[in-house]
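If you scroll down you'll find the structure; I have some questions about it.
Only a single protein chain was left out; the remaining protein chains are all shown in position.
Chains: A and B, in written order; residue numbering restarts at 1 for each.
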Amino acid sequence: MSAPATQAATTPLVTAAEEKIAAATQLQLTWWRFRKHKLAVASGILVVLFYIGAILADFLAVTGPHSTDAARSYIPPQSIHWYDDGAFKPHVYALKGKRDMRTFKIVYAPDPSDKRYLQLFARGYSYSFLGLFETDRHLLGLDRGKPEDALFLLGTDQLGRDVWSRLMLATRTSLTVGLVGVALSLFLGVLLGGISGLYGGVVDTVIQRMIEILRSIPTIPLWMGLAAALPNTWSVTQVYIAITVIISLIGWTELARVVRGRFLALREEDFVTAAELAGASRLRIIFRHMVPSFLSHIIAAVSLALPAMIISETTLSFLGLGLRPPAISWGVLLQDAQNIQALGIAPWLLVVAVPVIIVILAFNFLGDGLRDAADPYG
Amino acid sequence: MSTASPPVLSVERLRKYFPIRRGVLRRVVGHVKAVDDVTFSIARGETLSLVGESGCGKTTTSRCILRAVQPTEGSIRFLTGDGRQVDVAGLPRAELRPVRRQMQMIFQDPYSSLNPRMTISDIIAEPLLVNGIGDLDARRRRVAELLDVVQLPRAYMNRFPHAFSGGQRQRIGIARALALNPALIVADEPVSALDVSVQAQIINLMLELQERLGLSYLFVAHDLSVVKHVSHRVAVMYVGRIVEIADTATIFARPRHPYTEALLSAVPVPDPRKRAKRIVLEGEVADPSNVPAGCAFHPRCAYATERCRQEKPELRDAGGGNLVACHRAAELELRGVAAQ
Partner (left out) sequence: MADPILSVRGLETFFHGDEGIVRAVDGASFDLFPGRTLGIVGESGCGKSVTARSILRIVERPGRVENGSVLLRRADGSTVDLVKLDASSREMREVRGGEIGYVFQEPMSSLSAYHTIGNQLMEAIRLHRTVTKAEARDRAIELLRMVGIPRPEQRVDSYSFELSGGLRQRVMIALSLAAEPRILIADEPTTALDVTTQAQILELIRRIQEERNLAVVLITHDMGVIAEMADAVAVMYLGKVVETGPVDAIFHAPKHPYTQSLLRSIPSVLAQPLSRLATITGSIPHPFARPAGCPFHPRCPSFMPGTCDTGAPGLTRLAPDHEARCFLYDQPRETSA
């Protein structure tokens, strides 16, 4: 009765489409599934755009982020006029400030006779592009006069600094703090979670208790304590690094749990036992069988951890414990919007909250989509 | 089954106790006697089935033999390809490797036993690769050969497991197990996760491979109908011990242990004209961490006497080829199932 069995298995009547699916790697399958998740794909594109923006921050900015002028304090966002004499020629009116003698506030009035035309790839302040070369080209500029004096897309703050330009540079800082923080957490999480899951026993118990203790400490007071310990004399860069370390100190615990859980689950998988029985070495089992199996989970966990990192930095800086001026980050910018009086005078300072919300939401949708796509049989 | 050549596998007085730990200090407060004094052997080309209900220790026994679980006590002597007998139970890890490649395993769950991120060809070639056998070309040829053996088209080589049905995956698992030309294959419920119509294909394939390659199987199963089709001999386990071991035909036709009788009687027969009064056992399987004194089966046994409550029966020859662990084996007339 072996004939039917032979026949059973030797009928490879497959179409090209079937063959394509049959020979698809897990990565491809994950991608196909992810593609169906429209919201996640859109979020992914948005996140990529934000990071491109972060790379091009100086190029997108119009004025030097530190150029202050008391005479330009609290200028509201400017309106752009698109047509001039029926032709498409975007321009802004120059502003004239006059002090209101009753309130002592400066009131800015546009001067329609002084038109400044917007220009692409205009010259402005000079900066170093990614540390590669010096340039003074910016995406936007004015045909005459310095943009510092006339171009205020999102208004200015108390010291007369352009909010748009500062927002661009803040985005760079905040998004990279997240990345560096996650990279550090990932390293710690995979290392400690892996050890914990692989070796078990006492090592596992010690690491698990450590995680529990770390997680049981209320995060904000802990950060406050650590951040307060940073010497005042440290440079902006030193503080930046210290803050990412502090944030990832907590962040790794979640990733370690994911990794440990996957290791424990995979240790029991039959295909791991099969590899052991075949005589595969421990290293091969870990790197050929176990790690690829949870790589996608890690990617998903990372994309969910990133927004947490960004929020942490923003929170710390907002409370004045993270990055401090002259560093610029979303938290630092939001700090300007901390008091009600400032908000009453210049509500546009709150515009910083918009990218924060968008980025956090986008990361969450992206992470959810990745997680759903990564689980092939889930 | 008395042949001149020594058995491929002979297990003697195998024990596996899992400690039960309690409290903060994780003190050992007792033991789960998963396998308790198990002795059996398997000849070349023979299939021994280990049957019993969940928790009887059949799976732990099979894992001890492969040293996936470290046995507490006893010896597991395996006849290697060069004719030596080595005790797998006491072998250090480094020496275990060359021995272990001669015994392979087929798993129950065809979905978790294949790495979803490897192609079929990589999965089947892995045992060759990690043991440094052949170059890339030779390995590919061997994979093609193995696919022929398990009757899968060679064209499937570059596919991933997700493209296959349960039965096809089980064939792939078998091909992997055969890659190193093992002498013994431990099959842990290899067909219980499959549909009936596919089950038959895999059973036939295993029978065919045994004939062709002279394989020995340790077949772990709970389904006595499947066991009847694949085994030369059957060992019945109850709470960590073998209660009866005999030739397949003998044990099915004339069981000597009351538990074997009850087990056979409980199997539904696919013929409505053979509906019979079943022996329905009272109560539950004993807890392996708290085994009853005397014969572990006595609280559920219809034939139990005072002696069964006090004295643990040893596995003894009861005549007719059956080894039975029952004080009353000689006097009881037990009912089996007849072959058609």
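In this section, a contact is a pair of C-beta atoms (placed from the backbone, for glycine too) under 8 Å apart; a residue touches a chain by one contact, two chains touch by 3 or more.
In this text the structure is predicted, and so the values were computed from the model without any measurement.
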Out of B:Leu207, B:Val291 or B:Leu332, point to the residue that touches the absent chain in the complete complex. B:Leu207
Omitted-chain contact residue, chosen from B:Arg63, B:Arg101, B:Lys228 or B:His298: B:Lys228
Looking at B:Ala138, B:Ala155 or B:Ala266, which residue reaches the missing chain? B:Ala266
Contacts from subunit B to the absent chain lie at residues 53-54, 165-168, 195-201, 203-204, 207, 222-226, 228-232, 248-249, 252, 262-275, 278-281, 283-285, 337-340
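Here is the rule we use: only the chains that are shown with their structure count from here on.
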Taking each chain's centre as the mean of its CA atoms, how far is subunit A from subunit B in angstrom? 54
Subunit B partner contacts - residues on subunit A that touch it in the complex: 1-2, 4-6, 8-10, 12, 18, 21-26, 29, 269-271, 273-281, 284, 288-289, 292-293, 376-377
Which positions of subunit B touch subunit A when the two form their complex? 66, 68, 97, 100-101, 103-105, 107-109, 111-119, 126-127, 130-131, 150-153, 155-156, 158-160, 162-163, 168, 171, 173, 176, 179-180, 201, 204-205, 208
